[in-house]
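One protein chain is absent from this view; the other protein chains keep their places.
Labels for the chains are A, B and C, by order of writing; each one numbers its residues from 1.
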Amino acid sequence: MKNSKPTKRSRSGSTPNGQKLPVAKPNTAIFPKVAVELAEIGKNFYTRGWVLGTSGNFSAVISREPLRLAITSTGLVRGEGRPSAEALLHLAIARGVDTGAILHTHSVWSTVLSGSHASQGGIALEGFEMLKGLAGVRTHKHREWLPILENSQDMIELGENVSKTLRESPHIHGFLLKEHGLYTWGVGLQEAKRHVEILEFLMEVLVRSGAAQSA
Amino acid sequence: MKNSKPTKRSRSGSTPNGQKLPVAKPNTAIFPKVAVELAEIGKNFYTRGWVLGTSGNFSAVISREPLRLAITSTGLVRGEGRPSAEALLHLAIARGVDTGAILHTHSVWSTVLSGSHASQGGIALEGFEMLKGLAGVRTHKHREWLPILENSQDMIELGENVSKTLRESPHIHGFLLKEHGLYTWGVGLQEAKRHVEILEFLMEVLVRSGAAQSA
Amino acid sequence: MKNSKPTKRSRSGSTPNGQKLPVAKPNTAIFPKVAVELAEIGKNFYTRGWVLGTSGNFSAVISREPLRLAITSTGLVRGEGRPSAEALLHLAIARGVDTGAILHTHSVWSTVLSGSHASQGGIALEGFEMLKGLAGVRTHKHREWLPILENSQDMIELGENVSKTLRESPHIHGFLLKEHGLYTWGVGLQEAKRHVEILEFLMEVLVRSGAAQSA
Partner (left out) sequence: MKNSKPTKRSRSGSTPNGQKLPVAKPNTAIFPKVAVELAEIGKNFYTRGWVLGTSGNFSAVISREPLRLAITSTGLVRGEGRPSAEALLHLAIARGVDTGAILHTHSVWSTVLSGSHASQGGIALEGFEMLKGLAGVRTHKHREWLPILENSQDMIELGENVSKTLRESPHIHGFLLKEHGLYTWGVGLQEAKRHVEILEFLMEVLVRSGAAQSA
């Protein structure tokens, strides 16, 4: 995802599924700053191989009442300037947790682990100092549960599954879609970016420790 | 492949095998833009380690009637400005599928997998969201077959083998040459580049999941 | 750790644990040069993935009598401009060995190995030419012992453990905290940086040779 400028969507935007979406007004004062941050994050992640092809999409909450997101348009195989169908997942997350930014990446590590651990329903991350990089975590003894959801092309079904997961596990910092990738979030883009780095790091540690083979 | 400027070939160009080739007229209007794109892709891929040494070569279809390609000259161990012997493979692909650009890379992942899976004739990629980055693929449930062809230094024989593969499997997005590398294509250079990223990503996933050891 | 400018701390600085710390006077002549070097090292290590998230912290000894350190503020999940709680570990090292700079990184390799080898108390590095990159080492036959200390959030306890380790093994060039990361040092920042590169390189060699699986 080389160009990750937020979609300038008219207020009458709708998803490929036809559902109306709350959309960002492009003239919102915060918009240019967000666009620069999204572009920097996109370039950084592209270089690290976390958003190859046209994978991944990022969003920032522009307003809460009503809920409005600025979201990158370069979803998977979709036309320029059209909101990604995965916008529904971003909305489900923004409604389910008190967050200002949501990042979705497709890394090799998350693809490998979400495949090898799918039958266990998630991955437990425990004992690592790096966990303290997650908001609110104060000790390496913390046990972080990273749920794995079944992947689907039905965004409404998947959005409901995400909402259900967030209701049941309100303290998680992210989740995986099976053989698809990572969703994580934060109060702002920089915290969300830090969460991507922390979770990707720990997934790489698990794979290199042999976790994918022994699952 | 650091310098990947297209070869400026006279119309009387011929391959090392002596076969006449349709060649690009360097003054074609599209040529400078293509040269810039090829250079950017070459630098990107070199940094990622997909065209180390002087491996890899890229081409863009300049015209269809007659068929003319702009092709990078830095093939393996060949003189500056001379068309690569592998130009015959690019021509075989351009004739076999309706494509505007063809990219050939030598990555560690494709070399490992095309060796470990050669006896199976190819690699099946299935269940990955990333597959949706391939043109025309709409679901992760898609099953992509990536054929592995025996490598050869006889470009005429190899070109015929490529043509046969494309006739038999018209829906593939690329193929591997055994312990050699990947060929893929797209309607334009950007789509072909996306296909390289998608296929390289998925091959890396397979190797890191242990596929090369268990083949 | 993208921004690694040294904390400009008042002389009345104290750690989160309330302990008084000797602090750097920001107007010290050496300060700007150190700040530039720390920023370059931080950027380099961030690109290599050794200080992802907000992990890692670096310090330079500004004066010996009294002992004063310039230390980066971006410790794990702590506010801007506040000294890291891990400053106590830097002080313990600066008191225990005659050093001018201390670097702490969180790499995948050190996290994997410090977990797999924790029960052995450390990692032996022997027979590698690369060992000659460590200060004072003249032959690849050198046996370097890299102790692994149990991780803890009690910095006073951990600082005492570090001091004890340095008294018992005065010739070591660094140590690991379990599933946390590497501490190393040098007469100046460049030597400390070289020690990070050497030790990270050798830990990567061990993991890729299968050491983490067979431990």
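The working rule: a contact is a pair of C-beta atoms (placed from the backbone, for glycine too) under 8 Å apart; a residue touches a chain by one contact, two chains touch by 3 or more.
Owing to the predicted nature of the structure, the values given are computational and were not obtained by experimental measurement.
Novice: Could you list, sorted by label, every displayed chain in contact with the chain left out?
Specialist: Hidden chain contacts in the full assembly come out as B, C.
Novice: Out of B:A39, B:L52, B:V97 or B:A135, which residue would touch the omitted chain in the full complex?
Specialist: Candidates B:A39, B:L52, B:V97 or B:A135; residue touching the omitted chain: B:L52.
Novice: Which of these touches the unseen chain: C:L113, C:I198 or C:A212?
Specialist: Of all options in C:L113, C:I198 or C:A212, contact with the hidden chain holds for C:I198.
Novice: Of the listed residues B:H106, B:K132, B:H173 or B:R194, which contacts the missing chain in the full complex?
Specialist: B:H106
Novice: Using the touch rule from the top, list residues of subunit C that touch the missing partner.
Specialist: Output for subunit C: 48, 127-130, 132-133, 135, 137-140, 194, 197-198, 200-201, 204-205, 208-210.
Novice: Write the list of subunit B residues that the hidden chain touches.
Specialist: 49, 52-55, 76-77, 106, 108, 111-112, 115-116, 151, 153, 177, 179-181, 207, 212-213
Methods note: only the chains that are shown with their structure count from here on.
Novice: Classify the inter-chain contact topology: is it line, ring, star, complete, or other?
Specialist: Shape of the chain contacts: a line, open at both ends.
Novice: Rotation angle, subunit A onto subunit B: superpose the C-alpha atoms of these two copies and give the value as a multiple of 5 degrees.
Specialist: 90
Novice: By C-alpha centroids, what is the most central chain here?
Specialist: The chain sitting closest to the overall C-alpha centre is A.
Novice: Is it true that over half of the residue numbers where subunit A touches subunit C are used by both copies, so same, or is it different?
Specialist: At the contact between subunit A and subunit C, which are copies of one sequence, the residues are largely different (under half shared).
Novice: Report, in whole Å, the distance between the mean C-alpha point of subunit A and the mean C-alpha point of subunit C.
Specialist: 32
Novice: Would you pick out the residues of subunit A that each touch at least 2 other chains?
Specialist: Subunit A, residues with two or more chain partners: not present.
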